[in-house]
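Heads up, the thing below is written out as structure tokens.
All protein chains but one are shown at their positions in the complex.
Presenting subunit A:
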Amino acid sequence: MALGGAGALGGCTGEDGPAPPAPPDPDAEPLLRARAAEDRLLALYDAAIAQQPALADRLEPFRAEHAGHLEALSAGSSPTPSLTAPTATSPAAPAAASSAAPTPAPGAPTAPALPATPAAVLRLLAQEESAAADARVDGLVTASAPVRRLLASIGASEAAHAALLRRRDA
């Protein structure tokens, strides 16, 4: 990694100045974003399974893989609380497009609004998985090589989830 930027050339002459700030961790932001995405997907799967128990057998394996992603993304990094409430930052919110969202539980901030039918729930999950897969590609610009490899694999898993969710018979 290149450390010799313009910032490093600044006033380093005196001995009494504060220590120069540590270079920013290039993995911090992509890992944080990826963890927030996994939190969001886990909440979505939880809500979908609660609302559509008949889909549980089909959705549980995907949910379990997201739990594995979250664990891998959290390993070796400082236990950052998933800052940004995932729902607040999600620009997608495709649930808003669905017509008949069930009445949201009052005071349940993380429960995403879900459409009413099983088919629409599967579509929503597929859309969210695809969006997560796309977002993991964005993290590849800055991250270190090992983290890039992990992020790319997680994105590939999410792309595969989306494809399987869109299959009628899977």
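To be clear about the criterion, a residue touches a chain if its C-beta (ideal position, glycine included) is under 8 Å from a C-beta of that chain, and two chains touch if they have at least 3 such contacts; residues count from 1.
Just so we're on the same page, contacts and distances are computed from a predicted model.
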Missing chain's UniProt protein name, "ABC-2 type transport system ATP-binding protein", "Tripartite tricarboxylate transporter permease", "YciI family protein" or "Ferritin-like domain-containing protein"?
"Ferritin-like domain-containing protein"
Subunit A, residues in touch with the chain not shown (by the definition above)
61-62, 64-65, 68-69, 72, 133, 136-137, 140-141, 145-146, 148-150, 152-157, 159-164, 167, 170
